[in-house]
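Just passing along the structure, written as structure tokens.
Every protein chain but one is kept in place in this view of the complex.
Per-chain residue numbering starts at 1, and chain names A and B are given in the order in which the chains are listed.
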Amino acid sequence: MKYDVVIGLEIHAQLNTESKIFSLSPTRFGADVNTQANEVDLAMPGVLPVLNEQAVIKAIKFGIATDCKINNRSIFERKNYFYPDLPKAYQISQFEYPIVGAGILEITNEKNELKNIGITRAHLEEDAGKSLHENFTKHSGIDLNRAGTPLLEIVSDPDLSSAKEAVIYAKKIHALVVYIEICDGNMQEGSFRCDANVSLKPRGTKELGIRSEIKNINSFKFLEKAINYEINRQENILDDGGRVVQETRLYDADKNETRSMRSKEESNDYRYFPDPDLLPVIIDNKLIQNIKDKMPESPYNRLKRFIDDLDLKEEDANLLCSDIKIADYFENIIKIGNLKPKLVANWIIVELMGIINKNNKKWQDNKINEQDFATLLQRITDNTISGKIAKQVFAVMWDKGDKPDNIIKKEGLQQLDNDDEIKSIITDIINKNPAQVQQYKDGKHKIIGFFVGQIMQQTKGKANPAKVQEILKQQLS
Amino acid sequence: MHTKSIKELHKLLTDKKISAVELAQHFIDRALKHNPSLNCYINILSDEAKQQAKIADDKIFKKEGSLLTGIPFALKDIFCTSDMLTTCGSKMLSDFIPPYDATAYKNLKSSDMVLLGKTNMDEFAMGSSNENSFFGCVQNPWDLDCVPGGSSGGSAVAVAGGLSPVAIGTDTGGSIRQPASFCGITGIKPTYGRVSRYGMIAFASSLDQGGVMAKSAEDCAYVLQSLSGYDKKDSTSMPEDVPSYTESLNNSIKGKKIGLPTEYFANLDDDLKQIITTQIKEFEKLGAIIVDISLPHTDLSVPAYYVISSAECSSNLARYDGVRYGYSAKNPKNLEDLYLKTRTEGFGDEVKRRILIGTYTLSAGYYDAYYIKAQKIRHLIADDFNQAFAQVDILLTPTTPTTAFKKGDKQNPLEMYLSDIYTVAVNLSGLPAISIPAGFHQKMPVGMQLISPAFCEHRLLNFAHMYQAQTDHHLQTPSQVPQEKIL
Partner (left out) sequence: MNIDDVRLSADLSKITIDDKKIDSYLTDMQDILKFIEQMNAIDTDNITPMAHPFDLSQRLREDKAVAQIDRQILQSNAKNIENGLFLVPKVIE
């Protein structure tokens, strides 16, 4: 039988705060075990949670950037279950009243169709610790460094209909949370993890099938593979006339399969109720407006503007909008130097990104400031130097961090722009090459390239090529 | 000595009639002598007390002390004290030594008060008789066969027996006021949020509140002043300024209106009603006006209280799993077995019963019928009080339906729950209330409760103090504990 695939994603984005959501412990990744887990994270008797302001602000930023509803009143509730990585035996989460309500995200799917994916909600909660199984035979070791790290759980509607589509959606959310700087997006370190709810139903029917939930997928590649494995598994079950069991499954990347997590199934009555240690979070519209005012333009808007207004190629615009720092850099250079967007885009993408990649560096390693970059490009447009010379200057800027004007001056790279000087060089060359002059006069106009080459050689490329052409033509005719 | 007020002790200290070390030693000696029969302390801290007293003496010598410098106190064993055993009356925490201080304790320490010991209590503060302590029942000094009330029974007896001039308790459904009433002392439960809950081991978070138990309202005022205040570590702590509780103690209450909620007297034992009615006349003598008032949802307060407190407790006590601290079952077969054995062996019957009830009322299919319903009733109860306080300044009620009962008398948990019938509505509404001695019935103390609007502890203390200034019930001491004199 043919089936429709129905997928919903729950994305857990760790918010990049300095301290945990309810305790003062640092959230830094990679510290020695249990050195970032204080008495609150250890759920010692009598300790209490206090909410981190930045966690709330970052959740609101997500809501603003996705145009989701931001709820003026949200409630933290306790989700009760026993698990060794959950020291209180309840997770503080949001249930009935999440901080961010419904919204819509538009994606271009693998068939190149525009599709609206509903965001059901996004809520704040605390991350759990980690159970470590290596190095022990009869035991597991519990590290609570991660316990209490703020998470934004972004829940989609079951609108996704293929593994590829799910990945496109997840990538778009990933790019967004990185762009608005609420999450570092580091998937290896678990800063961005996906749970996928997958179910099948006979093609064209309405009623949803029984779903399984694949937990904790931490790469886009695995997300695609895990979903496809799960689709396949369920298809086989249904084709054989069986029933899919509603359960939580774990994706094993080594074996490329999902398997049932029995341990999580035992108690599924979470007994949510409002956490009496915390009060309702009240967000007034003024606060939302304040955050909005300080927020950068949404990446989608910016992308559209780069393509439509700045006339960039979609590919280039995408590249520039992949990181807010790059996009800002790009626009600031345009503004400072009053430059053409295409020129700046080319220089950033070809030259700057080229040199970064060649040296195995990251964007953060770029030390050329916007002012210097703008000055360099201005020297091209004001004909001080040619584009070719500019590349030389740029290389020195990258290596030595010197200012472009200093480099041009020091190395004597200034373009020859003086009419008289160029004229005398040209006269000299014409006089030395009578044969070629004759060829030109006989109508072989292509020979002009020979003269330009000679002139450039003599001026070490500094002569203004446009001027050279102009004066050459005058003198030859 | 042990019958003296804080003000008198303060004068002896500043006049150098006695040192803080000697004062502490006096109470430690009394505690060591009488605790074997009263069992009000789980842990007597002789060495620590002397150390703290030395620091206090230093401050007194340098004239840097406050009124509370060098005054000894007892602390309910529900408050975490760093490097000192904190058991919460439970086997589960019978070896627990916290690495941090409860804010309430820290506040008293910074006033240079001297900690004598940690007091006995019902396990995790669940109980009204102190019979639920892992460390054995506390005896009521007025009649050793009677219970002292609970859950702050140890604190009440430490004060009533003269084993400490003042004690700190907690009150979730009456746990300060009911034992204060049973033991003939004064006990105040402040407004929810007045005293930080940080480091105070949670029973029911939206109801728990620390407070003071002492011989008089005046003593309560001094100590509550230091105990109270905003704490950034407790999200439910109130940022409101704490007014001076002592300045207004002697304000006239002439013309003030005292409301008598009819529901609180309707089923009261005739003898007790008689006693309290007589005491109301004392307030009239002071010029107060007595009016009848109605709190129509009173009879639903105990049901709502048991739903809410049990639900919160079932979640608050889930962290005791034998992994990070506390009792841990030996040789578990697997993880599930560790949890089951630890919790089954570590908790007493009453605690288990409440965890089960709480879990049940929160579970799928019952949440709305029990938990949400109780929260709605809670709203109605709070509204009753709001309406009452639009008409009167303060409410006066009995604290308990009976005087202290005999140990083992109440076998049925429900019967025990009903002994909180006059106290739980106050917790549900977050209001402050004080229990003051109002006389005796068959030689056992009778308590009377005053309730005020939120953040009006000063009013409670003022009314109670004016009453105590012209009566002597609070000055009576139990003959069961010999009152030897030192000075």
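Structural remarks
Rule of thumb we're sticking to: a contact is a pair of C-beta atoms (placed from the backbone, for glycine too) under 8 Å apart; a residue touches a chain by one contact, two chains touch by 3 or more.
Because the structure is predicted, anything quoted here is derived from the model rather than measured.
Remark: the omitted chain is touched by one listed residue; of B:I18, B:L286 or B:I372 this is B:I372. If you put the hidden chain back, the residue from A:I217, A:V244 or A:L278 that touches it is A:L278.
Considering the full assembly, B:F96 is the residue among B:F27, B:F96 or B:F182 that touches the omitted chain. Shown as candidates are B:A156, B:M200 or B:L428; the residue that touches the absent chain is B:L428.
From the set B:S196, B:S235 or B:T397, the residue in touch with the chain omitted from the display is B:S235, counting the whole complex. Against the chain not displayed here, chain A makes contact via residues 17-20, 24-27, 32-39, 42, 44, 50-56, 75-76, 80, 82, 84, 131-133, 136-144, 250, 261-264, 267, 269, 271, 274, 276, 278-282.
Listed here are the chain B residues that touch the chain not shown: 95-100, 192-193, 206, 232, 235-236, 238-239, 297, 299-300, 302-304, 306-307, 314, 318, 321-326, 328, 332-341, 343-344, 347, 352-353, 355-357, 359-361, 363, 370, 372-380, 382, 412-414, 417, 428-431, 454.
In the analysis below, only the chains that are shown with their structure count from here on.
We define each chain's centre as the mean of its Cα atoms; on that basis chain A and chain B are separated by 56 Å.
Across the complex, chain A is touched by residues 79-80, 86, 88, 93, 96, 98-100, 102, 197-202, 204-206, 232-236, 311-312, 314-315, 318-319, 321, 323-326, 335, 339, 359, 362-364, 367, 371 of chain B.
Chain A contributes residues 39, 42-51, 78, 80, 82, 84, 87-90, 142, 269, 271, 273, 276-279 to its touches with chain B in the complex.
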